[in-house]
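What you see is the complex with one protein chain gone and the rest in place.
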Amino acid sequence: MEKVFGKPESLSDRPFTYCPGCAHSLVHRLTAEAIDDLGVMPRCIGVASVGCSVFSDLYFNFDFIQAAHGRAPAVATGIKRVKPDCVLFTHQGDGDLASIGTAELIHSANRGEKITIIFVNNAIYGMTGGQMAPTTLIGMKTTTSPLGRQAEVQGYPLRVCELIRELKGVAYLERTAVNNPQNVLKTKRALKKAFQAQLDGLGFSLVEVVSQCPTGWGMLPADSLEWLEKEMGAYFPLGVFKDAKAEEPQEVA
Amino acid sequence: MPEIKVDKERCKGCEFCILYCPKKTISLSAGFNTKGYHYPECTDPESCTGCAMCGWICPEVAIEVYK
Partner (left out) sequence: MAEERLLMKGNEAIGEAALRAGCRFYAGYPITPQNELTEYMSRRMPEEGGTFIQAESEIAAINMVYGASAAGARTMTSSSGPGISLKQEGISYLCGSELPCFYANIVRGGPGLGNIAPAQSDYFQSTRGGGHGDYRVVVFAPSTVQELVDLTILGFEVADRYNNPSMILGDGILGQMMEPVVMRESVTYDPSGKTGWALGNSEGRERHMITSVRLAPGTLERHNVHLRKKYLEIEAKEVRYELYEVDDADVVIIAYGTAARVAKSAVTAAREKGGIKLGLLRPITLWPFPTDAIADLAKNKQDILVAEMSFGQLYEDVRLSVCGKAKVSLLAHTGGGLPTEDEIIEAAGKCVASSEPVEIYPVLE
């Protein structure tokens, strides 16, 4: 008998501190699988952000650094410019990337920094207890939109891929999900392509993973997958938004 | 014959593996881990094809698959 599936080499043995059913740890494993497949583990440097994934540095077997809230792309920029042959990635939530860190996101993308942003979009602030995030859907109840998010008061959920797809510095941009095995495999493939864009020196890459947050959404893990498919899927269409390697921009279905 | 190995202590009882096992061979055990979660177990080993979907979808890397 041969092991056909197990823990990737780049992932440490540390049990995850996330809630049951959380997507963060799934994305960690897929990141590690992509890194293993590309054979770049020792060259990798991860940048952790502030949020539920603040401890992502514990889960990998290569160098890691923690960034201030929202600043991971800037920190990654500083490291990559000094160590260009290292493979830099950040792991950020929607509060970190699409709220306080929007300027760092847009300008690192616009400069075409050769870094990879792994963006877990679960439409809520998890670590701080379920507050509204820039990607919180209209009508969604959170601890800071108790009556449900109202567009005329709290604006609209932010579509990050659509926001930065026009920036010339962006070489690879895809939105995936991890709510079923097929999407899990697609996310792994997307991460590999994003890292490959960095390795090929083509520019900035970002993979947005539409993610479930059972605790923040107040649902059982299994129910959160269904809700994600229906509600999140409707507002955040999955697909490749940009693939410099494939020359012509991929139209989203 | 293909089989899965569950790390009882890493499991948090999210039941994704049960949801997505194409052969419906996994179900929650009666036992608990130290955190108090019911961990899954393969109740119908003969039907397991070693497809590893349970492993892919598990958020805790709690499942190893052998073939």
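Going by the order they are written in, the chains are A and B; count residues from 1 in each one.
To be clear about the criterion, contacts are C-beta pairs under 8 Å (C-beta built on N, C-alpha and C of every residue); 3 or more make two chains touch, one makes a residue touch a chain.
Bear in mind that the values here come from a model prediction, so they are computed numbers and not experimental data.
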Chains in view touching the one left out: A
Touching residue (missing chain; options A:3, A:83 or A:245): A:83
From A:1, A:68, A:151 or A:246, residue that would touch the chain that is not displayed: A:68
Chain not shown: contacting residue from A:38, A:54, A:140 or A:238: A:54
Contact partner of the left-out chain, one of A:42, A:155 or A:218: A:42
Positions on subunit A contacted by the hidden chain, ascending: 42-43, 45, 47-48, 54, 57, 60-68, 71, 74-79, 81-83, 85-86, 103-104, 106-107, 111
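Rule of thumb we're sticking to: only the chains that are shown with their structure count from here on.
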Subunit A and subunit B: spacing of chain centres that average the CA atoms, whole Å: 26
Residue ranges of subunit A in contact with subunit B within the complex: 1-7, 11, 15-16, 18-23, 25-26, 29, 178, 180-181, 184-185, 214, 221-222, 225
In the complex, subunit B residues that touch subunit A: 2-3, 9-10, 12-16, 19-20, 37, 50, 52-53, 55-57, 59-61, 63-67
